[in-house]
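What follows is a set of notes on a single structure, which appears directly below.
Yeah, one chain of the complex is gone here, protein chain that is, but the others are all in their spots.
Per-chain numbering from 1; labels A and B assigned in written order.
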Amino acid sequence: MSTTPDTPRTAGRSKARSDERSGSRAAGRSPATTIIVTAVLAIVAIYFLIPVYWVVVNATKTTEDLFGTSGFWFGSSFELVDNIRAVLSANGGIFPRWALNSLVYSGIGSVLATYFAVAGGYALAKYRFPGKQFVYALVLGGVLVPGTATALPLFFLFSSVGLTNTYWSVLIPSLVSPFGLFLAAIYAGAAIPDEMLEAGRIDGIGELALFHRIALPQLVPAIVTIVLFQFVGIWNNYFLPLVMLADENLYPITLGLDNWRAQTDRLPEFYQLTVGGALLSVIPLAILILVLQRFWRGGLTEGSVKG
Amino acid sequence: MRSKTAPWLLLAPFMVLFLGTVIVPIIMAIGYSFTRVERSGLLGEEGLTSVFAGFENYAAALANHNFIASIGRMVLFGVVQVTVMIVAATILALLLESAAARWPGFFRATYFMPYGIPGVIATILWSFLYIPGLSPIVDVLGLVGINIDFLAPEVVLWSIANIVTWTYTGYNMLIIIAQLKSIPGDLYEAARIDGAGSFRIVKDIQLPMIRPALVLTIIFSIIGTLQLFAEPRLMQTMSSGITSEYTPNMSAYAYAFQYNEIGMAAAQAVIIAVSAFTLSAIALGISQWTERRR
Partner (left out) sequence: MKPTMSRRTALAGSAAALATGLAACAPPNPGEVNAQATIPAADGRVTVSYWAWLKDLHKVAEVFNQTQDRITVETTWIPGGNNGGYAKILSAVAAGGGPDIAQVELRSVPEFALAGALVDVTRYDFASIADRFDPGALTQAQVGDSTWALPQDTGPMATFYNREVLEGELGLTVPSTWEDFRETCGAVQEAGKQMITLDPFDGSHPVGWAMQSGAVWFRPEGDGWIVDMTDDASMRVAEFWDGILADKLIGTGYGSFTTPWYAAASEGSVLASISGSWSDALIETVPGGEGKWAVAPMPVWSGDDPGYASGAHGGSSAAILANSQHPVEALEFLTWMCTDPAGIDAMIEFSGIGWSPAADYIGAPRQEPSEFFSGQNYNEEVIVPMAEGQNLEWTWAPLMQRAMAIIGDGMTAAVNGEVPLVDMFADAQTEIVEIMRGIGLNAEEAR
């Protein structure tokens, strides 16, 4: 825990150091070691890529070839375009709708949750007020309780006000990011000097404007990290929508694809839809992860400590 | 520090949502866990009343062999899967950081990529690689004379473990890499002046320095294990070995939405939460203890 508060300040330095270290140490490696280590890493990479490779290859097949030809290579015909078209138009275009729902839940949820968490974290870090320790403790306690424990009462709570089976039932719980609150508090404590705020106050800037105009720009790295974590967290969520939603039109991609997969028992043509749908939902995410990889690094240390 | 209302104003949106969607439901769950329903008529059609049940639900949950078996299953799963995953993540992190390999950026990105794939979709992908007739892996293994049914009752737990390992190894690896990068360079310098080889550096410097991160990732992975739900639930239709009460979370879900025993469901959820709580406290205790010993 003690290593965290100074992370933002030292991150730049330690990175520079490590790069220099890598360079100087690599110079002493024998080519044989490089080949062996690279080979081992490549074999591991195959393991991580196999399911993705499988889905890419098999999304190009007909249902017949899916079962009739080897899963490791392409079938007799290349049906990718037809399959994708089938995925996009099945059940009156339900798949694009699921994708859109996932985007709505994750997009709106992650941005608002981050804004709320950063505001709260900043308040905890930069103000002294009675009840502060209590808030910290309450949030910490809440974080450790698994989602299942709260989902059922939350369901009854929402159903008593008629919110179940609406966008709100998934969106509202997604607006809370206790992890983001902690991360923002730690980051704000280190990245925003008190003097800066004092100077702003002397200039007559109000407390809320102080947060929006002076603090927020300093917190951008933390904000990016929280948005990413929250986005992936909501995108991956299965339990909450499973409990809350009955209407297929409100499903996120996870629940929708599960619904298709469940039909494969009875109707084999759903195999092809599921495979195509899985391809469509994996590819953008994989690209997103690869492109944004460097943004994850900063937040991960904090993530490890805060869970 | 000046205004009394400002911090609360800033906290308000978060706190309102947090209280409404986390704290109030937790209190409700605890409330449910102490109640029992009494039904009159054959199926309760003549009315039902909620009565205070004391610790009855908790006693029944802890005497329920399916529930206890589900916890035992998750402990076994956690011990094996978490160990494998953390060891793999550590080795991969050390190899990537050793700068002995080509294209470290490509490998790092590849290993991390599954983290962005939802558990549901990861399970769907892997299940295609498990289903006999569809899976090329089963075909290939069959050719060399190994006939394995990944969905057989005694095997399926490890098939699920594979999915979880696949998803989270890269994520844990990045955490460990971040910790490795924060090791001061002078430590390496000093070691090299002493003539230490790669293995000595790993053993004497890198492993001790990343221990706090390791302890925490381990404990949090175990807590995650306790909450396993999506993967086994999806595979339930494929393997007769997976019952409706296969994991503690599935059990609580079944009691709530299938068995009409909300009090019992709540008691089980509270037990899961308390276990997670206890494990987290142990995690914090261990990390503080190792910190102090240094």
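Note that a contact is a pair of C-beta atoms (placed from the backbone, for glycine too) under 8 Å apart; a residue touches a chain by one contact, two chains touch by 3 or more.
Remember, predicted model here, so these are calculated numbers, not experimental data.
Engineer: For a quick check of understanding: of A:Val40, A:Val111 or A:Leu140, which residue touches the chain that isn't displayed?
Structural biologist: Spelled out, the listed residue whose C-beta touches the missing chain is A:Leu140.
Engineer: Have a look at B:Phe34, B:Phe77 or B:Trp126 and name the one touching the chain we're not showing.
Structural biologist: Residue touching the absent chain, from the options given: B:Phe34.
Engineer: Even though one chain is hidden, which residues of chain A still touch it in the full complex?
Structural biologist: Touching the chain left out of view, chain A contributes residues 1, 133-134, 136-138, 140-141, 155-156, 158-160, 162, 164-165, 242-243, 246, 248, 258-259, 262-263, 265-267.
Engineer: Suppose we count only contacts with the excluded chain; which residues of chain B make the list?
Structural biologist: 23-24, 27-28, 30-32, 34-48, 50, 60, 66, 132-133, 153, 236-237, 240, 243-245, 253, 257-264, 266, 281, 284, 288
The working rule: only the chains that are shown with their structure count from here on.
Engineer: In whole angstrom, how far does the Cα centroid of chain A sit from the Cα centroid of chain B?
Structural biologist: Using C-alpha averages as centres, the distance is 16 Å.
Engineer: Touching residues of chain A toward chain B in the complex: what are they?
Structural biologist: Residues 1-3, 10, 14-15, 17-18, 20-23, 25-26, 29, 33-34, 37-38, 40-42, 44-45, 47-52, 54-55, 58, 66-67, 70-72, 115-117, 119-120, 122-124, 126-129, 132, 135, 138-139, 141-142, 144-154, 156-157, 172-173, 175-176, 178, 181, 194, 201, 207-208, 211, 232, 235-239, 243, 253-255, 257-258, 261-262, 265, 271, 274-275, 278, 281-282, 285-286, 288-290, 293, 296-297, 300-301, 303-305, 307.
Engineer: In the complex formed with chain A, which residues of chain B make contact?
Structural biologist: Result: residues 1-4, 6-11, 13-15, 17-18, 20-26, 28-29, 32, 92, 95-103, 106-122, 124-129, 133-137, 139-140, 166, 170-171, 174-175, 177-182, 184-185, 188, 212-213, 216-217, 220, 223, 226-227, 229-230, 234, 237, 249, 252-253, 256-257, 262, 265-266, 269-270, 272-273, 276-277, 280, 284, 287-288, 291 of chain B touch chain A.
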